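Some chains have been omitted; the remaining ones sit where they do in the full complex.
The chains carry the letters A and B, assigned in the order they are written, with residues numbered from 1 in each.
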């Protein structure tokens, strides 16, 4: 079970309740009234725990798991150890997520405003918010209901924050409007001036950056990531997008809905990502490009041209992923031939 | 126009004033007394706005733009929509930067020292500075006139800061001397010990890092970037260098004047960059290398050898950029031949 110093466990939940929560279908012979106390990974789960199998890599752990119940795809049912109750789902990870959210709901917090917080008189902060110590909030800031602002965070003048948004410790927000139910991790910087200047040997000349950052609802932004404000247009992060740690988003970038940007990736100025585009880790998108809806960029890819909707690309410079695999194969073959 | 909650507009300015400010030449038929109220990007500009065209990618936006005036190169004059007044410049982006600085000057601030700041008695802070809440300033720190230090920033013992320097919120400075008119964005870490240790299976042994970081005048350092102090020599950032977000500068690195280092790039220990060297995004320079004046390193490049003055390189490992393009082309050809 999760360390009770950090996590509070709800439940137990019956198989029937879990089936309703997750949409998973209970195997015919299982008693829907049996209840389970916790969720756990396959290797650590015991008879009172619900686990899941989503990655075939872990099928051997599944075969010998002591989990009382497990959420799985139809296809692996035959590999289940004897006595394990199965919850069948076409999307086991998704079903597990819903079950785990029930067992470990987001912890409630006691609303309060720390006396060591520095809050401008013109800022609006509802009574049901938690403002932790050392927070600094500037003039005309508007914070929604039920928000939590972590310690030592700075929110500059005129920033607005939607309802039920949670902001981590030590973040720095300026020139931005943040939506509802957004989760901002510690150390994030949003709204600082973009990297805009005219180069000249006599001294680079800074171009005033006059836009904002708009973060829509339900976005998550990972620790120490940076999102520059627009130069004139706004930088825009579409609803439900998930941004991992140490990601860089340049000025004027537009992300559609549900985009996923994995750690240490970067999107250069003025590029646009369609809805549900995915950038795997350490990939980079050059400036002024259009990445289509549902496009998938492999890890470490360097994208220097537009990418079509649904297209999968890899390599530096990026090419269609099948072509990339052929490039890798041919180069490997040539190198090994040379070695003979 | 820029969101007035965040930006204050100066002006209006006449065409004559703008011509003087920017060096751009007014088309012969334009009345120099006509005035404009604001700057705006091509797609958003209206009859009272000045815009610019610098990237041919946006020529279609230029053709249909409603901007009252536009700063352009000679060569695109023929593409201008009817009625648009043109300001001709060989460097439109540079001219636009100067115009935009006039319309949106850096906001003034009211000097004050927040009561929640913790400032050592021996620190020197002129009366015209703004020290925001939660700032912590150590012993013997010396800050120049007209500086701004953002909330929750920490400046350790004996650091010095030049005149009119602006330091973002949540930055951490130690073992460094910062010049005048430097702009440090939020979350930056400067002066922490470098990554110096002798490896041994019995336990790595740390090498004391005994240098400093010297940041010359007019440097800009992007959000969450990190600059380690020297191991014995100093780490050195030359005047006017522009460093983007999430950049890593290792110990003993020396940057010349006017270097440009774009987001998520890194320079490993003891490497030297000549004046005006440019590192595009996510590039890396190995340790103990010399990169010549004006050298240009393409995005995602991994440089493992010295680079000559003015040389352009790309690839992993870096080769002259033309050779890199040939490598890319031949590999693409081989892979497609295989696919036939």
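As a convention for this text, contacts are C-beta pairs under 8 Å (C-beta built on N, C-alpha and C of every residue); 3 or more make two chains touch, one makes a residue touch a chain.
Because the structure is a prediction, the values reported are computed rather than measured.
Because every chain is the same sequence, the assembly can be counted simply: 2 are drawn, and the full complex in the file has 3 copies.
The rule we apply is simple: only the chains that are shown with their structure count from here on.
Inter-chain spacing, taken between the CA centroids of subunit A and subunit B, is 28 Å.
Across the complex, subunit A is touched by residues 2-3, 5-7, 39-41, 43-44, 55, 57, 91, 93-94, 96-98, 100-101, 103-104, 114, 116, 132-134, 150-152, 168-170, 185-187, 218, 220, 222-224, 240, 242, 244-246, 258, 260, 262-264, 276, 281-282, 299-300, 315-316, 328, 331-332, 334-336, 338-339 of subunit B. Interface residues of subunit A facing subunit B in the complex, by the touch rule stated above, are 116, 118, 134, 136, 140, 152-154, 156-158, 170-172, 174-175, 187, 189, 192-193, 195-201, 203-208, 210-212, 224-226, 228, 231-233, 246, 248, 250, 264, 266, 268, 282, 284, 286, 288, 302, 304, 316-317, 319, 323, 326-327, 329-331, 334.
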